[in-house]
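And now, chain A:
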Amino acid sequence: MTLLHVDTVSRFFGGLKAVDQVSFEMESGTIMGLLGPNGSGKTTLLNLISGFLAPSSGRIIFNGRNLAGARVDKIARAGIARTFQLVRILPSLTLLENVMLPAVFGHRAHWGKEAERIAREALEKTGLADRAGASAGDLNYIDQKRLELARALAAEPELLLLDEWLAGLNPTELQEGIKLIESLSGSGITIIMVEHIMEAVRALCPRCAVMNAGRLIADGETSAVLSNKAVIAAYLGDAEDA
Partner candidate 1 sequence: MTITRRTTLRALASGVAMTMLLGANLAHSADETVKIGYAVAKTGPNATGAGITTIPNYELWVKDINAAGGLTMPDGSKRMIEVIEYDDRSSNEDLVRAIERLATKDKVDLILPPWGTGSNLAIAPLMDRFGYPQAAVTAVTDKAPEFAARWKRSYWMLGGGHDYANGLADVLKAAVAAGTINNKIAMVSVADGFGIDLVNGARPSFKEAGLEVVYDKTYPLGTSDFAALMAEAQASGADSFVAFSYPPDSFGMTKTAQSMGYNPKVFYVGVGGAFPIYGQIADGKQEGVMSIGGVNAASPAIKDYFARHTDSAGAPPDSWASAITYASLEMLAQAVERVGLDHGKLAGELSTGTFSTIIGDVKLEDNQLRDLWWVGQWQGGTFVAVNPSDKDGAVAPVIPKPNW
Partner candidate 2 sequence: MIRLAIALLGLVALAVVPLFASEYELGLLIGMATYVALASAWALFSGQTNYISLATVAFYGTGAYTVAVLNESLPYPAVLLCAALIGAGMALLVGLSTLRLSGIYFVIFTFGLAELVRQLITWYEVSITGTLGRYIFLDLTARDIYWQMLALAAVAIGLTAWINRTRLGLALRAIGDDEVVAAHSGIHLARTKLIAFTLSATLITLVGAVASPRWVYVEPLIVFNPTVSFLTVIMALLGGANRLWGPLVGAIPLFLLFEWLSVNFPDTYPIFLGLLFIAVVFVLPNGVLAGLDDLRARFGRRGK
């Protein structure tokens, strides 16, 4: 079943085409890596899907509904959750409250014990359960990243958008992170992950899409895509990021 259909979506900033006529589809329960050099439009594409930005043209059909240009909270309630490239947590709230937010206001909108149960479960999955009552502002960087993922999970999303969530982790943490995403994918959540760490992409994503200068230049089976000439050319142009 097609969960997400991005249909010739574009976004311009003045004269700059940040996302240019991008189209792809995703089946429910699949996981896709979104690659490309810096400034190629990956984060902008995620912002369009999550509603943070409105597309200049095109349709984003999710579960049969066109969500292009809808308000962020409406899209969130439709079942799309995300993490941010630069971590965003709510520092004055506790961990539990941070995570309860999407459980309460998100896709399934629980309240009371049920919301708390879901939030605790999400904290459990990300290894933060023992600090549920602590203030989020006191967390270190890695734990903030975990908290962000926990928050995305507590939304019980159908589609999860991860924006370089694995960046900045040390090798042990990276392995844990990969396992975590693997288990999520196994539980039926559809995932798009923007990622620079090829090891993770190879391990997690059977399918890959590559963007360059706003356009989708490749989309298909990961190993095939990564050996695609256009993709290699795109990366060589910006080698230090690869």
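We take it that contacts are C-beta pairs under 8 Å (C-beta built on N, C-alpha and C of every residue); 3 or more make two chains touch, one makes a residue touch a chain; residues count from 1.
The set was built so that all candidates are chains of the complex that A comes from, given by their letters.
As the structure is a computational prediction, the values presented were derived from the model and not from experiment.
Here chain A is displayed by itself, and among the listed chains 1 or 2 from the same complex, it touches 2. By the touch rule above, chain A contacts candidate 2 in their complex via residues 50, 52, 71-74, 76-77, 81-82, 84, 88-93, 97, 100-102, 104-107, 109, 111, 151, 155.
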